[in-house]
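I have a structure I would like to understand better, so I am pasting it below and will then ask my questions one at a time.
Just one protein chain is left out here, and the rest sit where they should.
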Amino acid sequence: MKPYIHNIKFYETDKMSITHHSNYIRWMEEARIDYLMKAGCDYRFLEEEDISSPVVSVNGKFLKATSFGEDIEIYVTVKKFNGVKLEVKYEMKRGDETVFKGESCHCFVKGKKMKVVNLKKEMPNYYKRLVEFSGRQTD
Amino acid sequence: MKPYIHNIKFYETDKMSITHHSNYIRWMEEARIDYLMKAGCDYRFLEEEDISSPVVSVNGKFLKATSFGEDIEIYVTVKKFNGVKLEVKYEMKRGDETVFKGESCHCFVKGKKMKVVNLKKEMPNYYKRLVEFSGRQTD
Amino acid sequence: MKPYIHNIKFYETDKMSITHHSNYIRWMEEARIDYLMKAGCDYRFLEEEDISSPVVSVNGKFLKATSFGEDIEIYVTVKKFNGVKLEVKYEMKRGDETVFKGESCHCFVKGKKMKVVNLKKEMPNYYKRLVEFSGRQTD
Partner (left out) sequence: MKPYIHNIKFYETDKMSITHHSNYIRWMEEARIDYLMKAGCDYRFLEEEDISSPVVSVNGKFLKATSFGEDIEIYVTVKKFNGVKLEVKYEMKRGDETVFKGESCHCFVKGKKMKVVNLKKEMPNYYKRLVEFSGRQTD
């Protein structure tokens, strides 16, 4: 699959002249939402059902410093998805060089009270599309 | 009135080694919310009535560069408040030096459809407290 | 000229469910840097000469609320450029609708001491390219 590309913005740098590390966490979100879109699982379909997908945990390794103007290719893989939990892996590359590796874990919640839901029951077609798409990607 | 103080964060700097200019717009918000709190007009009282206060316009002059670790004193003045429109002025100082001057203008809207409301009618006590407090400050 | 397009990120929204206003200031920067690139005036050419271009002033009018997932077309025009001062205008559109209008003003400074310089003298070719490109755009 073609990676998601993020071009590093000037406002994403800090006084060390490199990208501030918090931005990689934001790029993970950008790339994840792009992946869902490509799977036919637009995040806004969840929102239409009053469902959202909070981040449960996150981790990242900063392997190389990056900076303003560089294009970062972000490769997304779904490690696990069972309708209740979504685990995603990210590899970010600048040319041939891996600059960042990370993972995030998500659940799905409904309404203002943020009740945990199972997408297999709540949105079976969305669930199915994501299972099939992510299955094809990891083959 | 005692100013609101913002201590500049490392992540607010950019590769010019100074504060990224977009952050002053955020500090205006911090200082405005603090001002409302001091007036007995906690922003969350608006939220409890499903009212919010979007920014209609903003302007700023960046007079001196600032950077990480500096304490910025933010002086807030209400220029105009009639229940429909709120105009606020900001002066930011580092010691004796003025580093930024800005203004923002706000309206008040209710519900998801963001219908414009008059706080004089919708929340008369909130309106009154803010009129009285801002009147005292400008004396 | 083709506009710069910014697709609104989830992390750019706030609890009013709309784009936080400070992000438009950042998009102005993105679009300005893209404009300079198209003019053959990559911002990094300035950096190679130890020159940077701080924001002197900024203003914006928020005409329509925007939110996550929307594509915003940003039209950039150079209002004035004389080598010492750069004034830029921005119009942001969602489809046919103008959602934001803004302006920024910049100077050029050299070195850590941020000494003001005239690009006409310091980088005559850069100056010339930008004058010519911006002249063609406003015809």
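For clarity, chains are labelled A, B and C in written order, and residue numbers in each chain start from 1.
In the analysis below, a residue touches a chain if its C-beta (ideal position, glycine included) is under 8 Å from a C-beta of that chain, and two chains touch if they have at least 3 such contacts.
Here the structure is a predicted model, which means the values were calculated and not measured.
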Chains still shown that are in contact with the chain withheld from the display: A, B, C
Selected from A:18, A:37 or A:131 as touching the chain missing from the view: A:18
Contacts of chain B with the absent chain, listed as residue ranges: 9-11, 26, 29-30, 33, 42-44, 68-69
Absent chain, residues of chain A that touch it: 16-18, 21-23, 25-26, 29, 52, 54-62, 65, 112, 114
Touch list for chain C against the chain that is not drawn: 10-11, 13-15, 17-18, 20, 22, 67-68
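One rule holds in what follows: only the chains that are shown with their structure count from here on.
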Pair of chains joined by the greatest number of C-beta pairs in contact: B-C
Mean-CA-position distance for chain C and chain B (Å): 25
Averaged-CA centre spacing for the pair chain C and chain A, given as whole angstrom: 29
Set of chain A residues in contact with two or more other chains: 10-11, 68
